[in-house]
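Shown here: the complex without one of its protein chains, the others still in place.
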Amino acid sequence: MAQAFYREAIRDALAEEMRRDPRVFVMGEDVAIYGGAYSATKGLMEEFGEDRVRDTAISEAAIAGAAVGAAMAGMRPVAEIMYFDFMTIAMDQFVNQGGKNRYMFGGKTTVPMVLRTEGGAGRCIAAQHSQSLEAWFTHAPGVFVVAPATPADAKGLLKTCIRDDNPILFIEHKMLYGVKGEIPDGEHLVPLGKAAIRQEGSDLTIISYSRMANTCAEVGKKLAADGISAEVIDLRSLKPLDTRTILESVRKTGRVLLVSEACSNTNFVCEIAMRINEHAFDYLDAPIVRVCAADVPVPMSPTLEDAAIPNPDRIMEAARKLAKGEV
Amino acid sequence: MAQAFYREAIRDALAEEMRRDPRVFVMGEDVAIYGGAYSATKGLMEEFGEDRVRDTAISEAAIAGAAVGAAMAGMRPVAEIMYFDFMTIAMDQFVNQGGKNRYMFGGKTTVPMVLRTEGGAGRCIAAQHSQSLEAWFTHAPGVFVVAPATPADAKGLLKTCIRDDNPILFIEHKMLYGVKGEIPDGEHLVPLGKAAIRQEGSDLTIISYSRMANTCAEVGKKLAADGISAEVIDLRSLKPLDTRTILESVRKTGRVLLVSEACSNTNFVCEIAMRINEHAFDYLDAPIVRVCAADVPVPMSPTLEDAAIPNPDRIMEAARKLAKGEV
Amino acid sequence: MAMRDPVQGKVGRKDDMRFLLKQMMQIRAFEDKVFELLARDILKGASHVYAGQEAVAVGAMQAITDKDLITSTHRGHGHCLARGGTLKLMLAELCGKETGYCRGRGGSMHIADVNAGNLGATGIVAGNIPVATGAALACKMRNQGQVVLCFFGDGASNNGTFHESLNMAGVWKLPIVYIIENNLYGMSVSVKRACAVQDIATRSSAYAMDGVIVDGQRVLDVQATVAEAVKHAREGKGPMVVEAKTYRYRGHSRSDPRVYRTKEEEAYWHDHDPIKLFRELLAAQKVMTEAEMDAVEAEVDQEMAEAEKFTLDESAYPPAEAVFEDVYAGWIQGKYGLEPIQK
Partner (left out) sequence: MAMRDPVQGKVGRKDDMRFLLKQMMQIRAFEDKVFELLARDILKGASHVYAGQEAVAVGAMQAITDKDLITSTHRGHGHCLARGGTLKLMLAELCGKETGYCRGRGGSMHIADVNAGNLGATGIVAGNIPVATGAALACKMRNQGQVVLCFFGDGASNNGTFHESLNMAGVWKLPIVYIIENNLYGMSVSVKRACAVQDIATRSSAYAMDGVIVDGQRVLDVQATVAEAVKHAREGKGPMVVEAKTYRYRGHSRSDPRVYRTKEEEAYWHDHDPIKLFRELLAAQKVMTEAEMDAVEAEVDQEMAEAEKFTLDESAYPPAEAVFEDVYAGWIQGKYGLEPIQK
């Protein structure tokens, strides 16, 4: 097991898959010479050349759409949208063409592409560079949604996504690129649709993904010190979703805390709550609790950004209250 | 009270507001000479001229963005995106600029605009002309979301929206334009954030909006014939949402059926379920049930379209089961 | 970069000319049938018919080979047929039958035959321009000499994807020919009222590309002009724009009263009907007799009748239970959400 940064994990996954399969290529804004806004494609151009690592113009719709077309025509593109916030420009191409062509065409095509993007807050870069829009995509049929929290999962899931035949939105997190973690040696693949139990527990279930899964894992440890046994689930894939693991845990704990960095209203965690309600209603000992971002554009000012986004303290407090039956 | 079609209600609302306020104007594809793809702007060009009723090119991003800019510069635009499905192209302008400028600029601007669009299935026009994407917008801070089911509400709400100072997505339904209903005489305004109770009841609460609210109202009547007393709530505004009315009803009935024509996963109704869970958990006698569209691109073929979208039978069946404690 | 002159097409071998004529007649017959079935409410949904524009698809498709790719539009029946589609499978698709090209999932606006190189129609105007451009990128990277023909309308040329895609193709010198079918209107809005320039091909200069305008009613001119553009693209000289001036006869939808245009204008274009013009040419040059050409028409009518029978009498709707199939490759909806398909 070697240590690597999340950003290296991404890069290694890309490099390994590009070595394995000549159809895999990378394109996006500043991915080649610059090596990516968050350095996640550094060195790829040097190894694979400008043909397979392509800097594009600032044309998000064309980037996503060209990936769709290239995928349908036999390649396996990994395109990058620099900030999740700019997916707003690529929605039609990714969701209406990429996600639907297979079904609309009677199952007679596949669109094997990965759209990498990077979301989340934490850098005081305000409302158009801090969003978490995964809920839009779990709501969009035909596309998968993956959001790894650790370097190992980033690597293993990205490799799996590249090999999968579906259009996949692969969501990285800007505050994770500089996080280090162990990565299994050799070929490391993580399956889609399998959550990771970051900590086992029996008093409550905390469910999250992406950066917040790490925060929740820390909270879980602190809760343990207080004598509260939290099961911490890191979803990793939001679609396909590992509903079984969630339900098993809920049946055990009867209490659920959902944590997400996206705006609260119609957050993806509402879907999780709905599934728990549908399949494990009788096991619930208390209302499901969510800790999500405030329903506001992410403010720039550090005091407001912190107030808008879930932080360890607020998650901890919510967990304690829930565990103690105060909800 | 006069009878009018939903499409006439829309047109009358526009005409009345344009007469009242010279800042109000209409723009969009085929809204002028053609009178709108679903005839909801018919006659406006004749009355108000080409300056205030503007046909645009097929440029959805520019349409939405120009409305944002015109609103910030003192006008009150009502722009049309012909199909909800094409909002995918206007997302950035509406959500990132329109919805956020006020907050990002410290509250020092307003963006008084209405973006009218038309969604829903029922015409066998397949995956790119049948979507219901409201969940994307309830998840987007800074924008309101309104989806009237009746001609009276269409008129009263559109007028209110035009007078409101926020960017509002006003969602019509393609299968409703030809529906007739009573419209109160004189100045008719319906407030934002107030649900309509279409039928009072005590056994279960059925909550819906847009076309499905009408379907649910019918189902409610049939249920009554079977001795099941359903309270049928038509939300009308999805944001602001009339949570109080929902909670009151749930506290009374203890059973909730949520109905939406949008895809099931991360559907807006999950937000409703979450709020009920948060504020009325102890009143629930059964799991909340949802009847939503299948998580598939809307298929063209009539048999499949019907299978994909909630229909009266499936809603009825779900309501019966829920009322009988079979869930 | 400059505007090129269109290439004048010459009459060729009789068999080939017969083939062109027949394809145009097939499209016309198909669209007439579509209109009829719409009126009879047998055909559901929206169908944008290609009648009037036949020479564009038929001529252009002659300029490419089997291994090449095309993308189509919401007005895609002509492209599908000319790319080798059969009336039967097309009509079945439009009627939502399991036997159609897309097993009834797509209908008119999404007719596709990906395996035969038709990457499909789209309901999103201008939605396939990036897709086509990406396909051309694949062609370039795979380096097997393929080119892409990307069809779209005058209206589509005002959408942002047009700009982003043509710029991408221009920078990367992709093997693609953008074929603008300028039929003077995007729905009800004329090019005059929607588009700042009237000759859309001139926009190619913004992407350092050659453009050319061709008479879209003359199938041989379209063929020859597109052939030159395809050659240009295939040789690695980069993308090109071909604008074909043409006209759609029918309203945008069945209920469209066409108030945005004059009867005179319609008459002018009917006078320049692509089938009529081609018949006159073939007769004048003595390639085919009137009788021979009438015989082709009769053959087409016969085929059309068979297609109708196939669709209406011999084809079933997809079963409701199939609704979850083929959303994802390798995954299917299960009780708790998506599950891998067990092999």
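Lettered A, B and C in written order, each chain numbered from 1.
The rule we apply is simple: a residue touches a chain if its C-beta (ideal position, glycine included) is under 8 Å from a C-beta of that chain, and two chains touch if they have at least 3 such contacts.
The model shown is predicted, which means the values in this text are computed figures rather than measured ones.
Tell me the shown chains the invisible chain touches, ordered by label.
A, B, C
Based on the whole complex, identify which of A:Arg123, A:Lys222 or A:Arg244 touches the chain you can't see.
Within the whole complex, the residue contacting the unshown chain is A:Arg123.
Looking beyond the chains shown, say which of C:Asn159, C:Ser188, C:Gln223 or C:Gln333 touches the absent one.
C:Asn159
In the full complex, which residues of subunit B touch the absent chain?
Looking at subunit B, the ones touching the missing chain are residues 25, 51-52, 54, 56-57, 59, 61-62, 64-75, 77, 92-93, 96-97, 101-110, 112, 141-142, 144, 164-166, 193, 239-241, 243-244, 247, 275, 279.
For subunit A, which positions touch the chain that isn't shown here?
Contacting residues on subunit A, toward the hidden partner: 29-30, 33-34, 37, 55-62, 85-86, 88-89, 123-129, 294-297, 299-304, 306-308.
If the missing chain were put back, which residues of subunit C would it touch?
These residues of subunit C touch the chain that is not shown: 158-164, 166-167, 170-171, 193-197, 202-203, 205-209.
Quick note on the criterion: only the chains that are shown with their structure count from here on.
Select the chain at the greatest separation from subunit B, using centres from the mean of Cα atoms.
In terms of C-alpha centroids, the chain at the greatest distance from subunit B is C.
With chain centres defined as C-alpha means, what is the inter-centre distance between subunit A and subunit B in Å?
30
Measuring centre to centre with CA averages, how many angstrom lie between subunit A and subunit C?
That pair's centroid distance is 39 Å.
What parts of subunit B, by residue number, touch at least two of the other chains?
Within subunit B, residues 61, 85-86, 88-89, 126-128, 295-297, 299-300 contact more than one other chain.
Give the residues of subunit C touching no fewer than two other chains, as numbers and ranges.
Answer for subunit C, listing residues that touch two or more other chains: 104-106, 110, 122, 124, 127, 160, 327.
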